[in-house]
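In what follows, a single structure is set out as structure tokens and then discussed.
Moving on, here comes chain A:
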Amino acid sequence: MIWLTWRQLRGSAIAMAAVLAVIGAVLLLTGPGMAARHTAGLADCAAQSTCLQFYDRFFGDYDTPFLAVSLLVVLLPAFAGLFWAAPMITRELEAGTHLLAWSQSVTRRRWLAVKLGITCLLAMAAACLCGLMVTWWSGPLDDSAPADLALVAPLVFGARGVVPMGYAAFAVALGVAVGMFVRRTLPAMALTLAVFAAVQIAMPLLVRPHLMAPVTSTFEIGPANVEGISVDRDGGGTPRIRLKSVTPGHPGSWVLANGILDPAGRPLADDGGGSAVPVSTTSGPCAPGAAFGACTTEINRLGYRQRATFHPLERFWPLQWIETGIYAALALGLAGSSFWAIRRRLS
Partner candidate 1 sequence: MIEFYLDTRSGVSPYQQLVQQVRHALRLGLLGEGDQLPTVKEVVAHLAINPNTVLKAYRELEHEGLVAARQGVGTFVTATLAGTSLAAHGPLRLELRRWLAKARRAGLDEESIEALFLTTFRTPAQEDIA
Partner candidate 2 sequence: MNTVVQARQLGKRYGRRRWALRDCTVDIPAGHVVGLVGPNGAGKTTLLKLAAGRLEPTSGAITVLGGPPADTPGQLARVGFVAQDAPVYTQLTVAEHLRLGARLNPRWDAGLASERAARFGLTPAHRAGRLSGGQRAQLALTLGLAKRPELLILDEPVASLDPLARREFMQGLMEATAEHAFSVVLSSHLVSDLERVCDFLVVLVDSRVLVAGEVETLLATHHRLTGPRRDPGRLPAGQQVICASHTDRQSTYVVRTDAPIHDPAWTVTPLGLEDLVLAYLDRRPAGDPRTPLAVRP
């Protein structure tokens, strides 16, 4: 049975391995050079304290390949579920070859277990390999990335570490389970994609923030966390402060909620364009022409603070393992339903 499953998967597995080998080679060739540039640049900028500019420049040079490899890691599990797992069952059901397989001295449970197991392992191995390769390669870039592309931020988190392995296991189990119930290739593929995409969107939006209790802290207002100050002439000259999604002193954290507290500790309203801070703009530090830093210092002095709810960067690996565990559990649940289906529904 292992031989048969391998024989059926052989072509696509080899193709996948070839693609991964090519990507691996490219990453291996470009990785060390990029890392060397990063190290040298950091040494340079530390001396001149221009590291923020260096980060921007360095990341700007590599942002396209960065996004491309990240996307690759995110798409690979979906690919395995869509093109390996779902058709693996439905093609047999459509051609009736499952009857041929079951006519041999092999139980249906074993047939499914071997098919699901091997495909799952292959997809997980591919995702794991790809994920770790990309994690290694993009290390310097993750270090330099802007806040919304930080390692623990939703867009990048799923493309790093071990969690792609969990996605792959889930995608394959999903594809197989959908194939069992839908029984036709194209609808099964479509449904697999839809469900997988829905779960992948729901996870960072609804689930991941709550996997660990987020940290809530207040921070002094300063150039590090203020995106900009604007003075709206119609609004009575009150300056509006827009905050960056960053937490001073905790670089690379994933900010879930962000706002300004007034001196009494009440949150200020934020209409998306910033929060109005009642401070004079006709004279004093925030008057037109005054230095940007002086104004934020003044606001800070008046007792205004940033309050952020966030996951710090250190939680990257705990979150990775928890999420991998969740996907593994989902995969097991789907596998269980497939085994139920093969006993009760298929013949």
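How were these candidates chosen? In short, all candidates are chains of the complex that A comes from, given by their letters.
In the analysis below, a residue touches a chain if its C-beta (ideal position, glycine included) is under 8 Å from a C-beta of that chain, and two chains touch if they have at least 3 such contacts; residues count from 1.
Because the structure is a prediction, the values reported are computed rather than measured.
> Only one of 1 or 2 touches chain A in this complex; which?
Among 1 or 2, only candidate 2 touches chain A here.
> So in the complex, the part of chain A that touches candidate 2 is made up of which residues?
Of all residues in chain A, those touching candidate 2 are 1, 3-4, 7-8, 95-97, 99-110, 343-344, 347.
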